[in-house]
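Note that one protein chain is taken out, while the other chains of the complex remain in position.
Up next is chain A:
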Amino acid sequence: MADGPVAEVLLRQLEAADGGLDSADLAAKLGVDHQAVVGAVKSLQALGEIIEAELRSTKRWELTAEGEEMAREGSHEARVFRSIPQEGLAQSELMQLPSGKVGFSKAMSNKWIRVDKSAADGPRVFRVVDSVEDEVQRRLQLVQGGQAEKLAEKERSELRKRKLLTEVTLKTYWVSKGSAFSTSISKQETDLSPEMISSGSWRDRPFKPYNFLAHGVLPDSGHLHPLLKVRTQFRQIFLEMGFTEMPTDNFIESSFWNFDALFQPQQHPARDQHDTFFLRDPAEALQLPMDYVHRVKRTHSQGGYGSQGYKYAWKLEEARKNLLRTHTTSASARALYRLAQKKPFTPAKYFSIDRVFRNETLDATHLAEFHQIEGVVADHGLTLGHLMGILREFFTKLGITQLRFKPAYNPYTEPSMEVFSYHQGLKKWVEVGNSGLFRPEMLLPMGLPENVSVIAWGLSLERPTMIKYGINNIRELVGHKVNLQMVYDGPLCRLDAEPGPPQTQGAA
């Protein structure tokens, strides 16, 4: 290192010094250029707390180049005086001397010499006094020796006027020991390099400390959507519980599968234009399982399977009307119908998570489309207690343990119950799902055995997600208006982990 020797000397001097030392003094002491010392100070500073350096500025007088020469050789006037022999010197000859011109006029005004203009071979210069005191040289030598203050102000200014002296501002450092003072120094490495590893030099090198308060550089990465991360977790929970995923990749459904098969009467308000998106094209379902359709028709209009029925004129046209499914229960109905065709009956556990559509009034928590989560268990002798038991296990996996159940009405389940959980934040019971046993009027026309019960429950995917992430407006979660920063910043979805503070949104 270029600054090595000076820096090392500086540290040794500093170690011996009492309190500290001045960089200019040191430079003078070592006989090196002050800048070399300054460089050493700066490089030591960069190493951390080895030294402390306080910048000081001092003014001082320095000789100019001409002043230096005079201090060495004597003033011009003195040199002129000395060069004149007893017999005098021709003026023209004197003017040839290096100090001639300036020295002549100064020596004249000092009255050290005189000019005889009447000499035969032109003007001739003679000494007036025998010897002179070279006061200028003496003063310059004082300045050179750092004793400028011994000169009177007037004397200094006279020398300055003659451009022999100049006043300079000197920036020096007052250097003292730092908290990590050490005399053995070497420059810290910023980071480990392959060379250091191969040579092993890392063993001997000090490393510059990291600033752990600074932020790291985020990795370039893709991100999964928060709602779909929650969907993944729900799928996982169902799979852990042994539930098979139903096909739900049919957004278009006939009224038959969406309503009639579920024993939902044709005048039910949900079948109103105000609640459901019907299709203009294709307006009607092309095929329906007609045997089954007839059993459904009879159950609605006349009853049967132990039911009074709804006693109204059931219309096939109404059942054919196509729509965007209003719930995934239409897919459950199809799955149960398929199950019923398999003989003998085998117990089944089904689930689905997919989109449903409602022609509803939109607000901060309602969109025209959302995701529904549905679980279904079909087996002999299932009870309401079984439904509650499964719900308890299911919600426990979501991190929801305080549950209670409220009687409710659903057109296609009986008994029905709404599931409430105690929300710690809101300090009240909030509805978290809906459930029940499918009505026999729905199951028996499908061909399921009479002693088979089917328990089912459903909830929306959006609502628990919004609660989990503290999102108040559903549009901040779903659709094209979401802030991608929210997607970028989203944490892992861990439904059973302790709820953290609501996610703060970056660059809003």
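The definition used in the following text is that contacts are C-beta pairs under 8 Å (C-beta built on N, C-alpha and C of every residue); 3 or more make two chains touch, one makes a residue touch a chain; residues count from 1.
The criterion applied here is as follows: contacts and distances are computed from a predicted model.
Per UniProt, what's the omitted chain called: "Metaxin-2", "TATA-box binding protein like 2", "Phenylalanine--tRNA ligase beta subunit" or "Ribonuclease P/MRP subunit p30"?
Not shown, but named in UniProt as "Phenylalanine--tRNA ligase beta subunit".
Of A:R235, A:R298 or A:K315, which one is in contact with the hidden chain?
Touching the chain that is not displayed is residue A:R235.
For the full complex, which residue in A:D18, A:E133, A:D220 or A:D363 touches the chain that was left out?
Of the candidates A:D18, A:E133, A:D220 or A:D363, A:D220 is in touch with the missing chain.
Could you tell me which of A:L55, A:I197, A:A283 or A:A497 touches the chain that is not displayed?
Touches the omitted chain: A:A283.
Out of A:V377, A:I400, A:M466 or A:L495, which touches the unshown chain?
Considering all chains, including the one not shown, the answer is A:V377.
Hey, which of A:T64, A:Q91, A:Q144 or A:N359 is the one touching the hidden chain?
Answer from the full complex: A:N359 touches the omitted chain.
Contact with the hidden chain only, please: which chain A residues?
Counting over the whole complex, chain A touches the hidden chain at residues 220-225, 227-228, 232, 235, 238-239, 241-254, 267, 269, 273, 277-288, 303, 305-312, 322, 324, 347-349, 355, 357, 359, 367-369, 377, 379, 381-386, 388-390, 392-393, 404-409, 414-417, 437, 439-441, 453, 455, 478-485, 487-488, 507.
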